[in-house]
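Everything on this sheet refers to the single structure shown next.
For this depiction, one protein chain was excluded, whereas all remaining protein chains were kept in their positions.
== chain A ==
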Amino acid sequence: MRASTCSSSVLRPRTTLLTRPRTSKVVKASAENATESKNLEVMRKFSEQYAKRSNTVFCVDKSVTAVVIQGLAEHKDTLGAPLCPCRHYDDKEAEAAQGYWNCPCVPMRERKECHCMLFLVPGTDFAGSDQDITMDEIKVAIEPMR
């Protein structure tokens, strides 16, 4: 028996390589160790794949990358969708269901504009050269913040 999510009826084009249908129940994660969240690995892999696919690179400071990936994973845990962690929302659930700011957000998909500095156009301010980030790199960056 599957629990339905509020977003299962919203059709929006998915450009990510994650094809698993979003019918899994939303786990309302408590503040337990989020580095155990499988969504952290999911968002890590997504970030690597999407950077390569969009010909963008990670920030020269990879801790920025790590922090954003953690923020995306946390939203995926609590809202069922990777809502952009660098924004204020009047209603997070509604935004996650609507989809504009779900990563990869519309500004990124249309204009390669990622104000989170997760995906940067090579040669622009703060752009590094990596398109990979390991789970160790992420954990090292986010541990001090837990």
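One rule holds in what follows: contacts are C-beta pairs under 8 Å (C-beta built on N, C-alpha and C of every residue); 3 or more make two chains touch, one makes a residue touch a chain; residues count from 1.
Heads up, the rule we're going with is that contacts and distances are computed from a predicted model.
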Checklist outcome for this item: In UniProt, the chain not displayed here, chosen among "Golgin subfamily A member 7/ERF4 domain-containing protein", "Phytocyanin domain-containing protein", "GPI-anchor transamidase" or "Thioredoxin", goes by "Thioredoxin"
Next on the checklist: One chain isn't shown here. Among A:51, A:67, A:81 or A:96, which residue touches it?
Outcome noted: A:67
Checklist entry - For chain A, which residues touch the unseen chain? => result 59, 61, 63-68, 70-71, 74, 85-88, 115-118, 125-126, 145
